[in-house]
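Of the protein chains in this complex, all but one are displayed in their positions.
As written, the chains take the letters A, B and C, and residue 1 is the first residue of each chain.
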């Protein structure tokens, strides 16, 4: 696409956004109820244009944009202050993997529903005994005619209680070396033998569940790739998950108030510098680091477009982004003081209560998607070439 | 000793100190030349009373004090603001080990000279290939009649170029497991075959040397303990070294200016709070941590006296004390700004130049005496009982 | 002012302190569990602690540790109280020690009239009265930021304003409320303490449950009448009482928090020894070992400075305020770090409500914040030391 065409495309996007992206989504503080309704409508509009999955082929529900157009779209979305869609396991994790690894039937069957964000997917990876050592997983899938029979349990399956489908790592060959006996299976959550128990977190009720499989029969056609391909697919998919987790550290997505705003509210000085210079310095450090993280994400995209991309990006963003998120939440708690110690009830500001729960929930960011210790191992060995 | 006797002893010490400890040693800023002379005289006076080695038996040059008296003496010395003697390898490292492990002849021969700080000792431990892995040392000592013949080289032998004697780890049994073939030898530095080369550090000229042994003949009677005892003796001695290194973090010993003074000088506000609140917070953190370290040293002494002492103390003090020292020096450099970038010459304040060199030299504190990584290993495995 | 480096009282535990430590450890282990704490939370227990257990502790003499024998106390010091609090902290055992002994009890002792002391302290030592301090009005600790006003009236005073985060305020028999009789919010002078009985007309009490499942309330005072006999200490002079009271409470809370962080750390070490991944215990991974070693050192320092502060307060040494701030700052920062590292080292399981370690982190954050966090006390430490 030549520069003129690209600019025309930019104008088209800007025009469309002005017409379709509701103003309420761009306001820092809005009524949560109205906001939720507006968000839903807005995402449906985006989905209808294929702009939830802009680079996917049109026949799979995408918009078929080339990378340059996608970059323009992302820029304009951000310029308009439009909320990104909630992180969806289907859109951000499974979709890219299915595009690369699925067969034609699987793509046609699953991708359009994902692109419209209509089918909800959950991830069946971790097990109680297999956390950092994911490849030690023991959920079995035994071939019985045209069906795999699945037995075992998964943990941290987000939204399993509401999901339509699960993509799941199962052990199909118990005799192979641990990384080689794993396969990648798509499981309809309505199948008999699946039960789900939600997990309560330190932050309260959560989307996480435990999922139990008891003789669950899964059609053989739902295997992605070949038996034994599971670990390779899982690693690819984890890259997407890690980028998504790292992006939380951006610090500019869908928050009710910015860090400087919170600092002002708690410490005073509406117009001049934040009144406590020591905490102000920490606010500046967080903001500056979030900016650096956003720029690193932008650089990664630019370098990928220029063919200079590095594989380290996902681990690096996950590690640094989640550390930064935790630092930011700790600072928010410090700024809140006793205002941040509330658990529930009318005696506390609702936004403050949300901040406190988010502080607790964010502790998981440095654990999920491969602990930060695992990311450091990966970076050290794979990218810094330090000896085993 | 009953409390009345102890109080009488305290009064005696205080009286003596008032008479003998020169006022110039207690002033924060004094002319370096006059200071050096006064310090020398003062240490000679202390030595004459046996108070450089207060708990050693009188026949070995000590004052024969019991632990309670020694605590009183230490308190009074600190109360009087008296400078401690420069850290001496003989007094603080070899002395205690020789008292515990030396034979009578060795004690009589060496301890009185050490107690008076007249004989200078250096330490022959590390080798170029044996740093953290000290037990891999390869300097050989082969028995030839009544002599050990020593060949090899040592590094980081402080003051080797001025020392009268060296205590040295040598391999006497190359076939034994690496920790078991090591012996502890006292070597007269005037013996033929020893040569010494000073080491230049990042901070400039230093007391450190490399020492080379070429067929050096050491009388067999200079072996401390039995052949193969070297590693056990070395570990004991390292405890003393680590405590000494940790104590640098106290932050109240012999400095030309305190951190708050330096901050005021560079940032302003002679009477009120230091003008830059962010750096003031860092000053307070360092000062507070130094206080906590001093209190930890005091607690360790109290607990040792009460029989509650833990072996972990030396490693803990070494690790935390040297990290704190480095933090303090980094902060001093930050406070100095460009005033801290001078290397030499009349364009910089002499005290600032000294601070800069000390910043560089202090980097070694977290390396010498067993790197801080080695201390963390020791703490984790030996005291926290984490698995190998 | 400079800090004497040589404490006069030994920093080792005395034999008696050691006995007290063992007794408190055994009592807490036998009489309380985190299951009880979860029950308080999930059943929305209005108190969040047991008055019966509190009376038992009173019978053991613990509530009276820092009070003179003439008022029913043991005549011991904060050093001994700290030993008990540390052990209660290890078990997360909730008690009104902070509100009733460290804050209001000591405020009465330091500032109350003889009649007030006679009337209240024996009942307090006997575990029969709980008294909460109502002083805070905003999120970050700022003790003189008081807008609640006590206007003079014919019968004495009328108090109006809003007090927040009144710890143990639910079920308290009295509230000791801080109000402004002169001056403006932020000024140290012009503050006065009033002893208000529970049920006094004009007081609205809203429960505000905290993340650590402890009880706190918000008190709204509307023209609440108080007679001159309800004033504790000098009119306009409450800060003179409260400053040493806050020092003692900060040091005492530091001792409790030390127990919290110590237990969290010990449990993390235990988990590192047993949890296996990649065929080995995760505690064998050097990166985790080194982080554990650093935490260990920080804990050692926290112990030393807390003990020194408690002893200095008992001896009324001039460096006691600086040491109290040093202790609260050091322990708060260490507790925060231990809390973060514990959850991370427990991994996913540490994120679940089922596992206890999260309860420790929440209590640690609450205690860190209460009576001033690390940054607040570093600022005070610097001010006291004249820079």
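Odds and ends about this structure:
In this text, a contact is a pair of C-beta atoms (placed from the backbone, for glycine too) under 8 Å apart; a residue touches a chain by one contact, two chains touch by 3 or more.
Just so we're clear, the structure is a prediction, and the values are computed from it rather than from any experiment.
Interchain touches from the omitted chain, evaluated on the whole complex, reach A, B, C. In the complete complex, the hidden chain is touched by one of A:11, A:100, A:176 or A:295, namely A:295. The hidden chain makes contact, of the residues A:263, A:314 or A:332, with A:263.
Of the candidate positions B:13, B:141 or B:155, contact with the unshown chain belongs to B:155.
Touch with the hidden chain on the side of chain C covers residues 285-287, 289-290. The chain not displayed touches chain B at residues 126, 130-133, 136, 155-156, 199-202, 204, 266-267, 276, 278-279, 326, 330, 333-348, 356, 360, 363-364, 366-368, 371-373, 376. For chain A, the residues in touch with the chain missing from this view are 74-75, 78-79, 252, 260, 263-264, 273-274, 280-281, 283-285, 287-289, 291-296, 298-299, 302-303, 305-306, 308, 312, 316, 319-320, 373, 375-377, 379-381, 383-388.
Following the convention adopted for this analysis, only the chains that are shown with their structure count from here on.
Central chain assignment: C. Criterion: smallest distance from chain C-alpha mean to the mean of all protein C-alpha atoms. For the pair chain A and chain C, the distance between C-alpha centroids works out to 40 Å. Touching two or more other chains at once are residues 278 of chain A. Listed for chain C are residues 288, 375, 379, each touching two or more other chains.
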